[in-house]
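Below is a structure I'd like to ask you about.
Shown here: the complex without one of its protein chains, the others still in place.
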Amino acid sequence: MPRTKLNVAMIGSGFIANVHSNAFRQVGHFFDVPYDVCCKVICGRDRAKLEKTASRWGWDELETDWQKVVTRSDIDAVDIAVPNALHAAIAIAAAEAGKIVLCEKPLASSLEEAERMTRAVQRIPNAVWFNYRRVPAVVLAKQLITEGRIGETFHYRALYLNQSGNNPSKGNTWRYKRSEAGMGAAGDLLSHSLDLALYLNGAVTELCAMMHTFAANRDVDDATMVMARFANGSIGTFEASRYGVGCQNRNAFEVNGSKGMLSFTLEEMNQLGFYDATEPGRLQGGRRVSVTELEHPYGKNFWKPGHVLGYEHPFIATFADFLNSIGGQEAFHTNFEDALKVQRLLHAVERSSASRGWVSVGERVAA
Amino acid sequence: MPRTKLNVAMIGSGFIANVHSNAFRQVGHFFDVPYDVCCKVICGRDRAKLEKTASRWGWDELETDWQKVVTRSDIDAVDIAVPNALHAAIAIAAAEAGKIVLCEKPLASSLEEAERMTRAVQRIPNAVWFNYRRVPAVVLAKQLITEGRIGETFHYRALYLNQSGNNPSKGNTWRYKRSEAGMGAAGDLLSHSLDLALYLNGAVTELCAMMHTFAANRDVDDATMVMARFANGSIGTFEASRYGVGCQNRNAFEVNGSKGMLSFTLEEMNQLGFYDATEPGRLQGGRRVSVTELEHPYGKNFWKPGHVLGYEHPFIATFADFLNSIGGQEAFHTNFEDALKVQRLLHAVERSSASRGWVSVGERVAA
Amino acid sequence: MPRTKLNVAMIGSGFIANVHSNAFRQVGHFFDVPYDVCCKVICGRDRAKLEKTASRWGWDELETDWQKVVTRSDIDAVDIAVPNALHAAIAIAAAEAGKIVLCEKPLASSLEEAERMTRAVQRIPNAVWFNYRRVPAVVLAKQLITEGRIGETFHYRALYLNQSGNNPSKGNTWRYKRSEAGMGAAGDLLSHSLDLALYLNGAVTELCAMMHTFAANRDVDDATMVMARFANGSIGTFEASRYGVGCQNRNAFEVNGSKGMLSFTLEEMNQLGFYDATEPGRLQGGRRVSVTELEHPYGKNFWKPGHVLGYEHPFIATFADFLNSIGGQEAFHTNFEDALKVQRLLHAVERSSASRGWVSVGERVAA
Partner (left out) sequence: MPRTKLNVAMIGSGFIANVHSNAFRQVGHFFDVPYDVCCKVICGRDRAKLEKTASRWGWDELETDWQKVVTRSDIDAVDIAVPNALHAAIAIAAAEAGKIVLCEKPLASSLEEAERMTRAVQRIPNAVWFNYRRVPAVVLAKQLITEGRIGETFHYRALYLNQSGNNPSKGNTWRYKRSEAGMGAAGDLLSHSLDLALYLNGAVTELCAMMHTFAANRDVDDATMVMARFANGSIGTFEASRYGVGCQNRNAFEVNGSKGMLSFTLEEMNQLGFYDATEPGRLQGGRRVSVTELEHPYGKNFWKPGHVLGYEHPFIATFADFLNSIGGQEAFHTNFEDALKVQRLLHAVERSSASRGWVSVGERVAA
């Protein structure tokens, strides 16, 4: 079948723009998708970085004004890979110009922005790069939960720890400023954990959180802790920190259910921990499933059994699934609507931390 | 040197009475202690169980009325291994009779009892069996923290998960009844985590907790979650549950500091995880120290390097350290005073859970 | 039931004599056995060490001449815990005096001695302390193999590595002298691996070995490597070394069979690794069974689920099983006959290493 050309514009040229570029380049190598993805134009403010990223990944054109880019008639899709506070303006402008919109997580730097953005893309294919939903081991966890293999959920437990913030003198990038990032560890790290929790364990009804800043000179949280109640009756804890010295990228979760336990950590990205409590007691034990078999999620797309995937593969799978969803009946997830739910939780985290008590998650910000 | 005879009376004949009995039998085999410990009399209500425990461990006499036992002139020390709600009466009576008192944890079934007990033993050698303080790996963690090897503490994180409560129909023993246990997972499991936190990371100033009961027919918590602030500026999370399906006895903690990380889990009792963030980045990595070397805590008391210890050895070490402390200048820890601090935290947990918000730990119950 | 008194004499007062003493003291605390074990007399050449061991474990009498001991009419059992080259004389004398004989492994310092010893005890209850056969995880492995859970065996793979010999200047004890030990790493470490292989995988038909000495001043092997064929058609590798720097006590084995895999390492003594290849591919993974459940081997004898055992517990279980076997229909294993098979393999290892080729195991030394 002939494939339609899809002209993509990238707004941003930093680390994550490189990761997205790789997904654009690699998607056709591993997945059957109905589009030929063309890396048409990349847009950024730092000229040297822009040229380097453009040259490395073969972007056809360079641009410095995103407003010009998002309205170009030859652009089909706009990918947003800039600091959080800039997401809303770009996404809304691109949506108004009728472009497909992809946005890096977290969706926005405030709930109000996120709500506006979500309304703006209502009739447009849209996606948010919550990449960890496409880790094969995470998808397998979802399958096992859906199949009832761990039964009724009792506990959900998530950590996202790195040591990026430990040196207070280094943290003067946008990620450490409220005006650009909105939040600190909460937006950066906790948002991933919350998205996975929503995916794997469903809605959170109420929560109690504490946001904490260790470094004197910062106005965003260095670490955030959360206790939560889920709609399914289970209870959960979350902890995200940039002061998790000893942890490079520990994005981990565990679920205890009536019939078993699941556990995952990004540090062993290709494995899922599974404890089957329905087996004879004599044989029960936590097993490590190497999620690289052909019958595993994305097992036929990448390499062979026992041939592990790296950080970038879930981005490729995210993009492939998104491309295949366009024009179809089934919505792609994580879309803006899903990411708005995460933003609502982040907002509740802020409210709870300020009020030093439990808050209900359901309340909407007045439109 | 000739050793003094120490006549011990045991109140209780269940699982933990067996563990204590083993400590009494073994202490002289591994430690130089100034006493010859005599297992004089064991006291219990269930005759069959009493006889079995007595015969197994060679207790000289059997008794069913603890009040007779604690006042016997030939008894030097009373060891309390009965349900929590019975601790106070026995401990106070024994103290009033001038006996050395050892008590199983948690100290009491209420803060009020714990305070009375602590006052009662003020002039008497006393100990509480918070056994995990004597796991060699835990002592090594304490040493490393004290030496400043992980620097300033940022995060303290503790779990104590087992699956004992998962079957609601089974839980009709005293541990699941408020009138006998006082609390559920909090008293049973969280108390251990809190004691270790006090030992390793110092005082907690305020906390926010949620106690949750999954089983319809129970009046104690099946699980308890806590967020905490420590006096040293660090923040912490705690989770204790009897619904931790997949975890047999996961008593674990982690500490992130400015210079490194420590981690421990009882499932690998003979190892301490240590990440030294002061090493060259290229060589940094979490190491597993097998805490069985001669230079390790209790390394000269038990076997050889690489020859692992089991569940009972920390009890033996606890008892040895206690015996050696009697009559000395330095207080033994964990004593009633220490265990009272744990009880105060448990009380704060209850208050916080009821009020759905943060509570200060310092407040005393009116005398 | 009233228990018969069993007067034991210990020949030896070093590390392993302490371990045996502990088994004598503890056996009645955990097992129902038909004997009251009395630590009657302990015999050694180093007076200070002898007194220390005797006092620590409560041996009634001290003796320095083993020949007097083994013929004493009030002694029922003789336990041999001295350097290998002394085993034969003591065991044979004790057997001739009609005593029950227990002997530390390896059985002897030569095959010829082992054969004489085995003949001597033919009508007498006898045991060799191959303690690792009673590690619960090892017994579980045996059960799973016997039940066919890993199918037909393809590979058996064993390591026993420690770092005891790394410092050549330190190694001047009997363990490093051919005249006292017979062999080095082979007798000390490999013998354990071979005994477990015979237990778990059956007879070895032929082997090819290389014994190697790193230290210039030694006449025993520092390390020994073996390739082997088993009677069941599987093939195996063995490696034992005192130069295994980084390994404190790594006694490990793995078995690959047509239906699964088993793995064990003494460093995680309470766990058995099990990979069930009959499960759906999607769920296959190596699991770690914590072998502490009530339904596990010795699970009802020691503590509770999740409450781990240490180095000494398999010795206690060994002694309990031996006591219960006396006078019964079923032979106790590992007995002298079994240990002779290990000695035959060790002898084959020496022959193969000398001849630099494969040797058949079956050949007997001429009587």
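Letters are used for the chains, namely A, B and C, taken in the order the chains are written, and counting of residues starts over at 1 for each.
Keep this in mind: contacts are C-beta pairs under 8 Å (C-beta built on N, C-alpha and C of every residue); 3 or more make two chains touch, one makes a residue touch a chain.
What you are looking at is a predicted structure, and each value in this text was computed from that prediction instead of being measured.
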Among A:K40, A:H212, A:H313 or A:K341, contact with the omitted chain is made only by A:H313
Given A:G233, A:G281, A:P305 or A:G328, the residue that touches the chain left out of view is A:P305
Missing-chain contact, candidates C:G12, C:P125 or C:G244, resolves to C:G244
The one residue from B:S290, B:T318, B:N335 or B:S353 touching the chain left out of view is B:S290
Across the whole complex, the chain not displayed is touched by chain C residues 150, 154-155, 157, 161, 163, 166, 208, 210, 212, 214, 223, 225, 227, 233, 235, 237, 239, 241, 243-247, 256-261, 263, 275, 277, 286, 356-358
For chain A, residues touching the missing partner are 15, 19, 21-22, 25-26, 28-29, 56-57, 162, 248-249, 266-269, 290, 292-293, 302-313
Listed in rising order, the chain B residues that touch the chain left out are 140, 271-272, 274, 280-290, 293-296
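Rule of thumb we're sticking to: only the chains that are shown with their structure count from here on.
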Rounded to the nearest Å, the gap between Cα centres of chain A and chain B is 41
So, in whole Å, the Cα centroid of chain B is separated from that of chain C by 36
Note: chain A residues in touch with at least two other chains are 286
